[in-house]
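Every protein chain of the complex appears in place save one, which is left out.
Right after this comes subunit A.
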Amino acid sequence: MNVIETKDVSKIYNPDTIPVYALNKVNLNFEKGEFTAIVGPSGSGKTTLLNVIGGLDDASNGSVMIDGSDILKLSGGKLIDFRLRHIGFVFQAYNLIPVLSAKENIEFIMLLQNWPTKKREDRTKEMLEAVGLKDKSGSKPSQLSGGQQQRVAVARALASKPRFVLADEPTANLDSKSAENLLDIMLKLNKEEHITFIFSTHDPRVIKRARRVITLEDGKVVSDIQQNTEQALARQ
C-alpha cells in the first residue's frame, strides 16, 4: 500500500516574472518501509520536494496524498497537527532545541503528543540506546559532536513512531565516518521499526546504501531505480 502519493506536483517560483520550476509534474509513490534517497545536483528540487511532501511548503499544482487524504488541502493549524502526529523531520543542521538535553530533545515530540509518562520514558531510553547515546542522555546539543547531534535528531524524529521520516541532507555537515554511522543507525531503525525513510543527499556513499534512488534534475524525476544494497556494498 502506498503511504505517500504525489500527483503532478509542480512548484513554480516567480510565476509572473521569470518562472523557476523547482518541481515539474512530479509523480511518485512511496510505500511503507521504504529506504529511499532523493538525489540530484544542487538546485534540482530535492529540498522543495521534501518540504512539499512534509507539508512545510505548498505546491503550485497537483496533490500530495498521504493515506488517501490530500495534505495540500489541510488548513494551517490542521497541517501542523498532522506533521506532529505523522511525520518525523531531520534537517541538515540546527535540529535540536539548544536548551534541552539529548534526552529532553528526544522526548519533546512525545511530550507535545501527550504520551503517558512511563511509555514516554521507556521509549526515550530505547531510542537513546538505538542511536548509541545512552551515556550522553544529559548532554546539551552544544556538548555533542555534529554526528551525535544528528543521531539525536534521528532518534527524536522516530521516537513518536511517525508514518515516515523526511531527512533533508542529514549527512551534509558530517565527516564520512559519522555519515556512515548515521546511515547504519537509520537503516537499522528502518528495519526494526518498519518506518519509511525518505532522505535527500548528494553523497555517493550514502546513495549506495539506499534501496531506492530517485534522481531529480531541474525539478523533474529523471530516474527512479531499485538497487540491491547488499550487492552494492559487496561491489565496494
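Simple rule for what comes next: contacts are C-beta pairs under 8 Å (C-beta built on N, C-alpha and C of every residue); 3 or more make two chains touch, one makes a residue touch a chain; residues count from 1.
The rule is short, and it goes like this: contacts and distances are computed from a predicted model.
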item	value
Options "FtsX-like permease family protein", "Ubiquinone/menaquinone biosynthesis C-methyltransferase UbiE", "Phenylacetate-CoA oxygenase subunit PaaA" or "Quinol oxidase subunit 3": UniProt name of the undisplayed chain	"FtsX-like permease family protein"
Among A:20, A:65 or A:100, residue touching the chain not depicted	A:100
Given A:6, A:24 or A:47, the one touching the chain that is not displayed	A:47
Residue in contact with the excluded chain [from A:5, A:57 or A:193]	A:57
For subunit A, residues in touch with the removed chain	47, 51, 54, 56-57, 76-77, 80-81, 83-85, 88-89, 91, 94-95, 97-100, 104, 107-109, 111-112, 156-157
